[in-house]
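Each remark here refers to the structure printed beneath this line.
One protein chain omitted, others in place.
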Amino acid sequence: MTNHWIDIRNADRIMIIGSNAAENHPISFKWVTKAIEQGAKLISVDPRFTRTSSKAHIYAPLRSGTDIAFINGMIKYVLDDMEKNPQSYNMEYVREYTNASFLIDPAFKLPADMNGVFSGYNPKKRSYSKGTWSYQLDSDGIHKKDKTLSHPDCVFQLLKKHVSRYDAQTVCNITGTPADVYNEVCRTFAESGKRGKAGTIMYAMGTTQHTYGTQNIRGYAILQLLLANMGVAGGGINALRGESNVQGSTDHAILFHYLPGYLKCPEEDDVSVDTYSRIKYEGKNKDPRSADWWGNARKYIVSLLKSWYGDKATPENDFAFGYLPKREVGKDYSHISLFETMYDGDIKGMICLGQNPAVGGPNAQKERKALEKLDWLVCADLWETDTANFWRRPKGDDLDDTVDPASIKTEVFLLPAAASMEKEGSITNSGRWSQWRYTAVHPPGRAKSDLWILDRLFKAVSARYKNQGGPIAGAILDMAWDYGTGDEPDVHAVAKEINGYDLNTGKLLPSFGILKADGTTSSGNWLYCASYTEAGNMATRRNGLDPTNIGLYPEWAWCWPVNRRIIYNRASVDMKGRPWDKKHPVIVFKGGASDGKYISRKWIGDVPDGGWYPLMNPDGTLRDDAKYPFIMKPEGHARIFGMGRVDGPLPEHYEPLESPLTKNPMGHATRINPAIKLWHEVRPENNKIGTPDEFPIVGTTYRVTEHWQAGAMTRNLPWLVELMPDVFVEMSVELAAEKGIKNGNKIIVTTARGTLEGIACVTPRFKPFKLNGKSVHQIGIPWHWGYTGLARGSSANCLTPHVGDANTMIPEYKAFLCNVNKKEVV
Amino acid sequence: MDLTRRDFLKLSGVTALIATGLFNLKPLTARAQDLQLRIRYAKQTTTICPYCAVGCGQIVSVSNGKVINIEGDPDHPINQGSLCSKGSALYQVANNERRLDKVKYRAPGGSDWEEKSWNWAIERISSRIKETRDAELSDGRKTNRIDNIAAIGGAALDNEECYLYSKFARALGVVYLEHQARI
Partner (left out) sequence: MTAELSMLIDVSRCMGCRGCQVACKQWNQHKAEKTRFTGTYQNPPQLSPETWTLIQFIEPVDYDDNPRWLFRKQQCLHCTDAVCAQVCPTGAINKLENGIVYINQGICAGCKACVETCPFHIPKFDHHSGTVRKCWLCLDRVKNGLKPACATVCPTGAIRFGSRAEMLRIARERQQILTNQGFAPRIYGEKELGGQHAMYLLPENASIYGLPENPRKPTEKIIWRWLMGVIPGLAILAGIGSYLLKERSKSEAKTGGE
């Protein structure tokens, strides 16, 4: 989240799209309700009418996978309205804080002119060369801009041209949204563009789990930038994250593509700290008013290496940079790729801490089969999971007809782990608050914390290398790993290591601003530097006062970065440092002024995104020592035109890989995202893709309040099983009538990959979509069930395909083709 | 953070309510049950809900080493004491006969779990990790990268655990490193 949970109360307009917040983040509705009772309008956009929709002022149905059309139409509405009613928008924000005014290479071409792709596309490689997706620079290397926003090469005009094709009628023919409802959504949300008004977008996996999930979010970002909603209280684009510490696990990089603190993962050609820093981070900007914060990355990677390799990381050995794994350039090691490689027999062992891919992974039957190829599997969990149990999994929908364990050679270790109240440590919520938890009771029997398990395992592996030697043993033996002598590792020592030290004085560092690249500071994760300082463990703070009055609670727990509760908050003030919204100021510049010039610096409110002077003096002159507000971008401006993505600088509508439409309704030849990897072509085995003639119905998956993720944490709890005992399939009254299905009947859902048995939930909350006059049905299935646990049932992921987003490789769980039939009773 | 019962009741706004005299009940007859609060003598500890990432505060009441109650922390600014159905059910994570309490092992081809000791498991796993890693690096490469061990999971772990996991995996040279954030 750019903002945080309590901040939702400050919103005037709330659009929940790609999220079912009332069901999956129910406590968010404490704040949504508060906002509504203060006059906010709630818009719920979802293929089916949910518990969220039940509380909304406007419910807009859309067919799964059509967010881009939906949002591009909203962007078009805003741009058209801006022309007629510029006073209803914050044009200063758009002009000065976004890249709307930047000129793009004249050779750049939009999909309208390129049969559905952007310029630079190579169909053989299914990828883009991004040469034309670049800014025009002047002779000093500064970006050329047109502050009138009228130059045909400027981002604003390119955007306008791009979205001009997304008129409401075209949009509704794609999404299936009733036109009057759609217009009401556009009008209502656009009202948050007025100065002093704020609109927030709450999204979750309904947005990300598409082959163009990143572009869905880009659409939200563009809309929010045009409406001046980024950085302000009650604004932002807010990813509602689904696991209690998925934010923290992401921050600490249990992911292949970066290191803790979002430092890019070194690749084979990064031979030293110097080349890594220079090629990936430095010299990206020549504009003195741009802070280009990532230019500091060298300090962060060196400090990370000092935390990991301690005294063994020296300037002479390049701080042990050589020990870091270097991934193959451009190679994808993400979830789908991992399981495809395992299926091919190339992964021999796997460690799995508290995850259950046998239920949660896409094309789950293939992933379960892949586990058979492992020589060894280590699972640590609170429960016997479906993954740990894969060697006695059911063959099909009959849960008791299992595969033959004797034929599976994998040896499996199942380690009993401690639950949240049985150990001590911090977790980071979706609003980036790191909060400390305490040990209330001992874990049951011989169960141990994952910290203990990791510590023991590392020490045991290390001892083997010490005693027996082995290749590149130094990467392990030189690692600094000392968390006390007690049975349980000292979690505070780990937390302090994450924060980092001044290695000259041995003191904990107060902020990442003073990290150095010379090896005199350490920090295991620069983003968490300031979380555990000489003043104490910030995550334990419980001061319930809110001096800001907008719900920041600055001394309750701690928030990254540097306790900044709303990121990009310098965009919440005008160029002179005065808040756009006087009622909900996030920060205010209170420095001294003399003769029309600011002469001293002081910001009050939230921790500002950099404490520099405002861009403009009271007399309207620009300051040379000021910085643009979007400090994480080299150009200091938020990107409406985003050249960083691999599949296009602006979002274009494509169909899901499996879609009921055989052509792109935008009228060009590019049906699906042209930059996605087609696993069904490169690895056809068990990767079948269905066609609409055989599978005419759109399928989607989702969660319910009463269960959590792959289910082990809820399907084993009798109280929750009582509430939601079985797999069910939601469908419209119309579809049920066509198929002769009655509410409560047992039914079978089939896709090209597999089948699912569930109970029909026939409901007016699902409606067929009218696409250009043609009726398309959609069904939805919660995906929590599996074959292990107190409540068991078919896994919806036996239906979903192996295909991922072009940028993130997040699987397309949310839109696939299926068929539905009543189960014949034999 | 440990709370005394007085703190908890204070957090719950009880002081104000008692002051208004709302809670002077009619004395029950001698037959009536003793209505002592069942968490009266419990030790109370704050925690954060392990389900979604809203980050709701909870108070865990413990008596004789057992969790006897878990409810929302009324002082927590995000949830102010409220919880959803999952958060309200956390008691059954702490008290559940289905919880794993021993190390289990399934031998290759085995048809059931066997119980093992921690020492045995840690030794055996570390041996398998080393043998697998060494096989991958046996080609004399200089880069610490192994493509034959995967490490997944972590969204339910604490930050300190995630950090050590991340660090451990990199020491081994693991690049197939993934977790729930992707899926």
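Each chain carries a letter (A and B) given by its place in the written order, and its residues are counted from 1.
The criterion applied here is as follows: a residue touches a chain if its C-beta (ideal position, glycine included) is under 8 Å from a C-beta of that chain, and two chains touch if they have at least 3 such contacts.
These numbers come from a predicted model, not from an experiment.
Interface note for the absent chain: among A:I6, A:I27 or A:M713, the touching residue is A:I27. Residues of chain A that touch the chain left out of the display are 22-23, 26-27, 29-30, 33, 37, 49-55, 59, 704-706, 718-728, 743-744, 759-765, 767.
Interface residues of chain B facing the missing partner chain: 9, 12, 14-15, 17-18, 20-26, 28-29, 31-33, 35-38, 40, 69-72, 74, 79, 81-85, 87-89, 91.
The working rule: only the chains that are shown with their structure count from here on.
Note for the complex: chain B touches chain A at residues 1-2, 43, 45-57, 60, 62, 65-67, 70, 75, 77-80, 82-90, 92-94, 96, 98-111, 113, 118, 121-130, 132-135, 137-138, 140, 142-183.
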